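Note sheet for the following structure.
Showing chain A:
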Amino acid sequence: MLETEINVGAPAAAWREAAPPEALLQARGLCFEGGGKRLIDGIDIDIRAGRRTIVMGANGTGKSLLLRLLHGLIRPTKGEVLWRGRPLDRRGRHAQAMVFQRPVMLRRSVLANLRFALAVRGFTGSERSVREAEAMERARLEGLATRPARVLSAGEQQRLAVARALACAPRVLFLDEPTASLDPVSTHAVEQLIREAHADGVTIVLATHDAGQARRLGDDLIFMHAGRVAETGCASHVLNTPRSEAARAWLEGRLYLDSSS
Partner candidate 1 sequence: MGSFMGSLGEAAGLIMALDADLLEIIGLSLRVTLTAVAAACLIGLPLGAVVGALRFPGRSLAGLVLNALMGLPPVVVGLMVYMMLSATGPLGVLGLLYTPTAMIIAQTILVTPIVAALTRQVVEDLHTDYAEQFASLEVRPFDRVVALLWDARLSLLTVALAGFGRAVAEVGAVIIVGGNINHVTRVMTTTIALETSKGNLEFALALGVVLLVIALVVNGAVMTFRASAARMTYA
Partner candidate 2 sequence: MATSRRTAGAVRRLAVLAAAVFGLSAPTVAADEYIVVQSTTSAEHSGLFDAILPAFREQTGIEVRVVAVGTGQAIKNAANGDGDVLLVHDRLAEDKFVADGHGVSRADVMYNDFVVVGPLGDPAGVASMADVLAAFRKIADSGAPFASRGDDSGTHKAELRLWREAGIDAAAASGGWYRETGAGMGSTLNTAIGLGAYVMADRATWVSFGNKRDYRVMVEGDPRLFNQYGIILVNADRHPNVKARLGETFVNWVLSTEGQAAIASYRVDGRQVFFPNATKRP
C-alpha cells in the first residue's frame, strides 16, 4: 500500500526523512557469465533509498552489466537482486526506470514518445496529459512536441529520455553513462535533470567514468574493477582518498592491469 502511494508521485520526503536510509536494492552474491567468461563476479552491494549512487570503473569492468542486473533486464547466473528485502519481481521493476547511453527514441514525435511510455505504464486520460506536460517542461522541450524525436539533437534526445523515464514516477532511476557522448552544455542540462529528480526523492544509480561528474552528483560510490567491487564508500571520500589500487590507478590516469584474481 505504501509503495502505491509513493509511486503516484507523493513527495519523496516520506522516505528521505527516515534515517538511516533503508537499503532499497541489494545485490547478493551476484554473478553473470557471458561467452564463457565471468563478467560479474560475486557482487554484494546495497543501494540506499533517496541516495545518488555512482558506479565507476574503466570500460569493460561491468558497470553497464551491473545496472542491467539490478534493473532486471538480464538474469544473474548466480546470486540474486533484492528489492526492499525480497527478490526483485514485476512489482519492483515497475518502480524502476532506466536511461541508456544512446537514448532509444521511438520513430514518433517527442510527445508520442512520452505518451507511449505513460500508456505502457497504465497512465490514462487527464493524468497522462498532466504528466506529459510536466515532462515536456522538465526536459525544456516545449514547442518541440510534434517534432520527430529522432531529429532532435543528441542533448535534446537524452533530456527527453530522462524526462520520459521520470514521467512514469519511478522510485529508482538507472542511468548508464547518460552523458558519455554529449557536449558540456548538454551534459550540464542532463545533470540538472538528475539533480531535480533526486530533489524530488528519486533514488539515482548512475554509471559513469567521468570523475568530475561523480564528484558533482555522487553521494555513494561503487568502484568496479574486472567484474568485482574494488571499493565502496562515500563518493567524495573514495574520490579523494582511494584505498584500492584499482581506484587509485584510475584516478591518477594509470592503466591498471592487475587481474585481481
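Per the selection procedure, all candidates are chains of the complex that A comes from, given by their letters.
Everything that follows uses one rule, which is that a contact is a pair of C-beta atoms (placed from the backbone, for glycine too) under 8 Å apart; a residue touches a chain by one contact, two chains touch by 3 or more; residues count from 1.
The structure displayed is predicted, hence computed values, not measured ones.
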Chain A is shown by itself; which of 1 or 2 touches it in the complex? 1
Footprint of candidate 1 on chain A - complex, ascending: 71, 73, 90, 93-94, 96-98, 100, 104, 106-109, 116-117, 120-121, 148-151, 168
